[in-house]
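Presented below is the structure to which this report refers.
The complex appears here without one of its protein chains, the remainder shown in place.
Letters A and B mark the chains in the order given here, with residues in each chain numbered from 1 onward.
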Amino acid sequence: MAPLTLEHLTKRFADGDDEIVAVDDVSIEIEDGEFLVLVGPSGCGKSTTLRMIAGLETITEGTIAIGDTVVNDQPAQHRNIAMVFQNYALYPHMTVRQNMRFGLEESTDRSKAAMNETVEETATLLEIDDLLERKPRELSGGQQQRVALGRAIVRDPDVFLMDEPLSNLDAKLRSGMRMELQRLQADLGVTTVYVTHDQTEAMTMGDRIAILDGGRLQQVATPLECYHRPTNRFVAGFIGEPSMNFVDVTLEDGHLVGGGLTYPLSAATRENLQGHTDLTLGVRPEDIEIREGETPGHHEVPVSIEVVEPMGDGNNLLVELVDGETTLTVTVDGMRHVEPGGRSLARIPESAIHLFARATGEALHNREIEDETALLGPQG
Amino acid sequence: MGPDIAAALARLRRQRRPPEQQARTDGGLDEGSAKAPVSPVSKLWYSDAVQAIPFWLPPALLMGWFVYGAVGWNLLISLTDWSGLGQPEYTSLSLEMYRELPGDRSFRAAFRNTVILLVAFTGVSLAIGLVLAILVDRDIRFENTFRTIYLLPMALSFVVTAIFWSWMYNPTTGTINVVLRGIGLDVLASDWIGNPRTRLWAIIFALTWQFSGYAMVVYLAGLRAIPDEHYEAAKVDGASTLRMYWRVIIPQLSAATVSAVVVLMVFALKAFDFIFVMFGDNPGRSADILAVMMFRVAFSRAQWAYGAAVATVLFVMALAIVAPYLYVQYRRGAL
Partner (left out) sequence: MSDDTVKPTTDPTRADTRLDGVDLERISLYAILCGLIAFYLSPLWSGLTTAFKTQSAFVRTSPLAPPMPEGFTLEPWELAFATMQGGLLNSVTFVLPATVLSATLGSLAAYGLTKLSWRGQVAILVLFLAGVFLPYQSVLVPLRQFWSAVDVAGLLSFAPFLANRADLIELTITHTAYGVPICTILFRSYYLAMDDAMIEAAKLDGASPFTIYRRIVLPLSAPMFAVALIYQFTQVWNDLLFALVLVTSRSNYVVTQSLNVLQGSMVQEYNIQMAGAFIAALPTIVVYVVFGRQFAKGITGAS
């Protein structure tokens, strides 16, 4: 158990005469016992980052430190790190017991009895104690997953690395395992880096999430902070399901104009724009209100409802602005009956809008939050 | 997981790390703590490339000495004038032996026979192998048995097959002539391996018997890789079975053909044992091949340098066959 620090971490691969930058100057401080989720689309460099931490990939530039020790030049064997692989990577010719004991045998000098005791305790913890004498191929996917976890836990590593460990499970098992993993990690208190491409996993599991795109770190923050205060358009769009609506607009005479929208902006919001006029307006689907009516009021725009997707707890609507080609996704309460084809009014409250500089994607203005400390915690 | 997980864990952890227990370092390089800072030398030491050396280098050295060292040495010997007893003289080297080759009638004959053997044996083996593969692939029962029997000769030693075929070709009581007479083709019966005109072809026939099973196995793998839809599509288009194979299936077997050709040609270059057992070290000008000539010249007549020169010619021929193949495989990323 130790903090894990990545400083200016960079990985470049040679590809023929070209050079590919897989990870570009990533710095993250992960606290002792923290659960950090590395998330991003495929090819964003998250797995490479994880593999550099593990020692399976060399580091081009920057440092990785576990506790106070820079481990750049330590081989994987010496880092006291345990990893759970996407395909579990169990040793097929060994029983569950042998699989879990292997790491202890290779990294400690303890007696066989002591190792067996540790293995059995951990197996009990994971409720796989009755499988100890079976071979991996006799186990279900969920059971193999637990063995892989157990193999990592018995090592009592300084750092846990998990590479999309739930992606081979079916959907039902996955959500159960998600909670169990979180709880296990909280109880073990081992610093954990968890890689996933699934933003739901990132949102629900991490103490903090680190969002990567194109090898660059976009934001490291708590899930809710990433959700409500994205640093840029990429994060805003990546986090949240269904994702945020974006409309390209221009600031003209205190109004946002574009895509059939003319949206008056208060002076307070305008102050945040630092003189930018080419903007992208962002608004989350749940922040748009749909009401019946003909005459649009303040911050309202007439729309036609194109598609209704009832989800049970809510309805996902696809609406199109009457005056333009812009479509917006809107989620409304599940108990409300909505028919496609009707005309309605959509209200976009100014307190909920995000504004991004269109050229750079940088967030200029994020939504208002009533009680910051309650929602995001005391940190600034 | 039960609610007492925290307590269980605490106990676990206590057991796991008795205070005197240090993580053991592997390889005994930096004793003490696994967390000691590591020097750049050690970084290099632990790199995969360095760690892999003990595994591949000794076998590579052994193989390299016996293959490449020996080929080089052979070339060197071929540049001397070494013959008879005694040791080669490496001080005066010349291409004398190679100059002698073109004028040597027995070399010319052996070279010609080698090329004939190479081409005819490979071509016939491929054709028969392809037919066998197509027949065996037509969803037959006991496929395994058929396949096993067709490939069986391949498992036999040249020494064994040469003895079998000497008997098969026996002019009076050999199976070939007995069968020919049995079906009324007495005129065809002849002393197949005694007659210089048929000797080489008799050898090619026997070698084909031995190796066509190999071509079958290679083609069978190729056929199995062709999706069923291609057969179906051809059928739907109304192609006859023959046309289907000719137009649709066989063109897709080019990769299998290329690898089978290379391997069969190299087998043909190596077909020494068979001829040596059948005819001894001098099968006569009609059936002499370079492999046998090399052995005769070097090991029976002790003309070491000249034998080495013939050996070099054989090596260059093999290289000419294999090098393009390896290059193509490399370009296709198939290595």
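What to note about this one:
Definition applied: a contact is a pair of C-beta atoms (placed from the backbone, for glycine too) under 8 Å apart; a residue touches a chain by one contact, two chains touch by 3 or more.
What you see is a predicted model, and the numbers here were worked out from it, not measured in a lab.
Screening B:41, B:60 or B:185 for touch with the missing chain picks out B:60. Of the candidate positions B:95, B:152, B:185 or B:328, contact with the unshown chain belongs to B:152.
Residues of chain A that touch the chain left out of the display are 54-56, 75-79, 81-83, 85-87, 89-93, 102-103, 106-107, 151, 155. Within the entire complex, the positions of chain B that touch the omitted partner chain are 24, 26-27, 48-49, 51-60, 62-71, 73-74, 77, 88, 132, 135-140, 143-144, 146-161, 163-168, 170, 172-175, 178-179, 182, 209, 213-214, 217-218, 220-221, 224, 228, 231-232, 235, 241, 244, 259-260, 262-263, 266, 269-270, 272-273, 276-277, 280, 290-291, 294-295, 298-299, 304, 307-308, 310-312, 314-315, 317-319, 321-323, 326, 330, 335.
We take it that only the chains that are shown with their structure count from here on.
Separation between the centroids of chain A and chain B, computed from CA atoms only, is 54 Å.
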